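Other chains dropped; remaining ones untouched in position.
By letter and in written order, the chains are A and B; residue numbering begins at 1 in each of them.
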Amino acid sequence: MAQDKIVFVYITFPNSEEAQKVGRILLEKRLCGCVNLFTNINSMYWWEGKIEVSQEAVLIVKTRESLYPEVEKEVLKNHSYSCPCIAKIEVSEVTPCFYRWLLQETGVEI
Amino acid sequence: MAQDKIVFVYITFPNSEEAQKVGRILLEKRLCGCVNLFTNINSMYWWEGKIEVSQEAVLIVKTRESLYPEVEKEVLKNHSYSCPCIAKIEVSEVTPCFYRWLLQETGVEI
C-alpha cells in the first residue's frame, strides 16, 4: 500500500465560530490530526455586480490524503455556504514523528 | 485542452492597503476568483547587514494556472517593492462547485 501522503486542507468560513464547530466535528470523527484557525481575514470577491469585502476565517486541516473525500463531505454537510472553498494542498515532506502521530490520531495502528 | 488547475498565489505586501488595492485590480481585470488578506504578519530578513523585523500583509490570490503570468505581471506593475515575493502554490483538488464558480468569475463560459 503506497504511503498515505499528508495534505493541508484550506477552508474559508464566514466566522471563527463556524470554523471551530466544523474543526471539532472533523476531530471527533478522527478525520484529521489537528486544525489551525486563522481569524480576521479580509476576503474580496465579486457579489451581485460589485466587489465585496467581507471578514472570514481560514481553517487549515492537517490530514491524510486518503481521508480527503470524507473531510470534504463532512465540511459540505456542516458549512453555511452553498459552495465553500475547500482546497487540498500537498505536503511534500513532514517531520517523521509528526507523520506517525497524525496516522495514530486518525486511527491507523502503528 | 487539459483542465486548468487552481493555484493559490502567495504575495507579501508592506501593508494591507496596498494588498487590497492590488487585490481589487486583479478582481476588476477578472484575473482571479477571490483573494484572502492576512494582516499583521511579522516578517524577518537580512537588510543592509542586519536582521530586520517588519510588519507585512499576505494576500492569497485564488486563480487558474493559465492566468498566473498575467497575475504576476499585474502585481509587479502595481507593487511598491522592486522585487516582491509572488509564489504560486498548486492546489491538487478543490470542491467541484468552487472550481466552476472560479472559472465563471474569470471569464470562462460554462
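Rule of thumb we're sticking to: a contact is a pair of C-beta atoms (placed from the backbone, for glycine too) under 8 Å apart; a residue touches a chain by one contact, two chains touch by 3 or more.
What you see is a predicted model, and the numbers here were worked out from it, not measured in a lab.
Enquirer: Assuming the complex is a homo-oligomer with 2 chains given explicitly, what is its full copy count?
Expert: The whole assembly in this structure file has 3 copies of the sequence.
By definition in this document, only the chains that are shown with their structure count from here on.
Enquirer: Cα centroid separation between chain A and chain B, in whole Å?
Expert: 20
Enquirer: Help me check something: in the complex, which residues belonging to chain A touch chain B?
Expert: Contact set of chain A toward chain B: 7, 10, 12, 38, 40-46, 51, 53, 56, 58, 68, 72, 76, 82-90.
Enquirer: Going by the contact rule at the top, pick out the chain B residues touching chain A in the complex.
Expert: So the residues of chain B touching chain A come out as 6, 8, 16, 20, 23-24, 27-28, 33-39, 62, 89-95, 97-98, 101, 105.
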